[in-house]
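Excluded from the complex is one protein chain; the other protein chains are retained at their positions.
For reference, chains read A and B in written order, and residue numbers begin at 1 within each chain.
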Amino acid sequence: MKNAKPKVGQDMFNLLKLLFPIPRSITGDGVRRTLGIIKDYIPELEIKGIKSGERCFDWEVPKEWVCEEAYIQEVDTGKVILDFKKNNLHVVGYSIPVDKVLNFDELKEHIFYREDLPDAVPYVTSYYSSFWGFCMSYNQFNKLNHNSKYRVVIKSRFVDGELNYGEVVLKGKEDREVFFSTYICHPSLANDNLSGPVLCTFLAKYLKNKDRRYTYRFVFIPETIGAICYLKRNLEHLKEKVIAGFVVTCVGDEGEFSYIPSRYGNTLADKVALTVLENCAKSFKRYSYIDRGSDERQYCWPGVDLPVCSVTKTKYGEFKEYHTSLDNLEFVTPKGLEESLDLYIKIVESLENNYVYKTTILCEPFMRKRNLYPGVSYWSAKYDYPQLLLNILVYSDGTNDLLDLANILKICPTELIDPINLLLREGLLEIL
Amino acid sequence: MKNAKPKVGQDMFNLLKLLFPIPRSITGDGVRRTLGIIKDYIPELEIKGIKSGERCFDWEVPKEWVCEEAYIQEVDTGKVILDFKKNNLHVVGYSIPVDKVLNFDELKEHIFYREDLPDAVPYVTSYYSSFWGFCMSYNQFNKLNHNSKYRVVIKSRFVDGELNYGEVVLKGKEDREVFFSTYICHPSLANDNLSGPVLCTFLAKYLKNKDRRYTYRFVFIPETIGAICYLKRNLEHLKEKVIAGFVVTCVGDEGEFSYIPSRYGNTLADKVALTVLENCAKSFKRYSYIDRGSDERQYCWPGVDLPVCSVTKTKYGEFKEYHTSLDNLEFVTPKGLEESLDLYIKIVESLENNYVYKTTILCEPFMRKRNLYPGVSYWSAKYDYPQLLLNILVYSDGTNDLLDLANILKICPTELIDPINLLLREGLLEIL
Partner (left out) sequence: MKNAKPKVGQDMFNLLKLLFPIPRSITGDGVRRTLGIIKDYIPELEIKGIKSGERCFDWEVPKEWVCEEAYIQEVDTGKVILDFKKNNLHVVGYSIPVDKVLNFDELKEHIFYREDLPDAVPYVTSYYSSFWGFCMSYNQFNKLNHNSKYRVVIKSRFVDGELNYGEVVLKGKEDREVFFSTYICHPSLANDNLSGPVLCTFLAKYLKNKDRRYTYRFVFIPETIGAICYLKRNLEHLKEKVIAGFVVTCVGDEGEFSYIPSRYGNTLADKVALTVLENCAKSFKRYSYIDRGSDERQYCWPGVDLPVCSVTKTKYGEFKEYHTSLDNLEFVTPKGLEESLDLYIKIVESLENNYVYKTTILCEPFMRKRNLYPGVSYWSAKYDYPQLLLNILVYSDGTNDLLDLANILKICPTELIDPINLLLREGLLEIL
């Protein structure tokens, strides 16, 4: 664990920086280029596609959106006042083609800005309705000349193609699976959600180099339509194999951890997430499933019912930079990314060691003869470690797993692994 | 629902005013006149009787108490200092006949007043012991001449007759019943409890004009002995049919709502009452069954075990006017009565629509193609209504009824009825 970490935050950040400028959407070249770079880090990544038009439950895979140009030009001066080549947030995602001259009043119907964040360019999409539009900062909007004419150009096409996603499966001793889902459809937005694919990439790297009890499955998909299509293809397998899953998003800032439960918050994923957050993190914020907003919307849908929750840093929608150009390479940090990776590693290690243990001896064992207790009994001495060993033993009654022990003793579950291994070696504990 | 309400509070108040002066007791003409007036409003009311002397469990129906005169006269001056014809609270209910001349010290043994409320005439009864007495205000008591002689006259008789009660049954599509019980034995007291019969009258009027899923049963009975006798006659039927019941009392003031649970607070009546109070009322006060005081004492007795709780405005015993002449036509208001009727209508409508619903589609449905979701996704926009629809769908997993949904989403259940009907029409939801 230690070996995986030195400077890992900086490595994560470097990957994020590499992915940042790519113009992504729910389909198309941006997604494919993104997956290609991730595959450089994890060669096990398989890139898959689902054809445009294919039905997925109530939905249909949309055509690919190809956008070659998108700009606004002031007619009189010839000045290009906005170009999506400079910032891919400037064009509303899935805009239909347009090439028109408009006056200011006509133009402003197609401009999005955020009065509350005057420097920010908002992120807007229109996947499923015929619309075109541009996004700019409120400051820029205010500088527009109300008497000018503006030429608006969007050279976009909708082509039959694929919805692409990536998948990494790392086989373990057991075929039961731990599942991680993250999304790759957002353009130049750092925390929501390049931080997610980056964390998943590094968590997969961490896992591929160790003995694994469980099989691990990572998916890198476009949000919503991608999750729905992935479920269409894999639901039966996932329902049979997945014991815990996590939607990974917004894990790059330095804010407090957040927990969004599954529909009823009663799955193994919720149990391990809460056990780790409560006993290993300094603090965290607990949300309701009502506050959900990412692919746990699909994974926890009635009838899907996968054991999936989400652990984030500051939750989407709860930081002001959310879905604007302010969610950038300054908002996420190496430190923030590494803290999140550490926490997810704790989740993984807790699951890997989550056995039910049982004491082998009636009454407290004679710890002294095994050198597990000091020879002289003296109140002012501190016997924390012997007491921890006895606490582990006394609650290892065949009903508690590692997570239960951590919650009873209020200790981070990964801190229990060494003492448990000591007790196993001494023959005082056995795995049920 | 809207149609039933305009000025309904004033109509309720007018009925209350009509009933106020009638000298009621647990039996007799006062009860019969009261029921007669209610029948004018609800011709479906059946007036029934149980003969004096009939055994009801551990009790016996008492004789009718007929009181023709009750006054105190100062002998020297001939002045009538108190006459129950002016205020029927002046005589202790079920007083035995008396015609005597007493000095002050003898008299005061038979006078009740409230030192803590010097203007109030208290309400006192002596149903089951041979006693006579008068009630007056403490101010009046203090004006009595200690050296005078007083003639006390109560011309009362105990006659074989009936204990009367009224019953309205409104048949629904189902023979399962919702039950409302209120009492009609108090003399000139407005909130406790003319407000109860008035609310039940108007709730019955509201229900008779609509399609009903359930059958509704309203009983207007003398408190305690009436409830016990009613149970003696109807227990088997009630235990088989009643799914939820309510003791209606103290519903005319403008105070906070109050909730008195059934014996364990775990019936459908408790569930609907709490769901409505928590999600539709501004605030309410929660009592324990230990605080009970009306006919839930009988309905929730072990072996009776009906699903009955009580929803009031300020609870009996918790307002200073309680059981005194201050509980009058100034203490109850049209506004207070109407607020209570509204709340009981919400309870009824919540029950009528209390089905278990189930989503028909795997994963979130494609709301956009049904025009249930905006075309352009933009964070600063508010998607409350689409989100409500999705929240209803995701928790309609075949385990939650309307009340569960309201509690999960923290929304008044009657506000869920329209969106649920929309989703049913769209085929996204079905009733289990």
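Descriptive notes on the structure:
Here, a contact is a pair of C-beta atoms (placed from the backbone, for glycine too) under 8 Å apart; a residue touches a chain by one contact, two chains touch by 3 or more.
It should be emphasised that the depicted structure is a prediction, and the values quoted were computed from it without experimental measurement.
If you put the hidden chain back, the residue from B:17, B:151 or B:297 that touches it is B:297. Residues touching the missing chain, restricted to subunit A, are 358-359, 361-366, 368-369, 375-380, 390-391, 394-398, 408-409 (touch as defined at the top). Panel shows subunit B; residues 56-60, 92, 112, 114, 116, 122-129, 131, 133, 224, 227-228, 231, 235, 263, 289-290, 297-298, 300-304, 317, 322-324 of it touch the chain omitted from the view.
What we mean here is this: only the chains that are shown with their structure count from here on.
If you lay the C-alpha trace of subunit A over that of subunit B, the rotation comes to 120 degrees, to the nearest 5. Computed centre separation for the pair subunit A/subunit B is 55 angstrom, with centres defined by C-alpha atoms.
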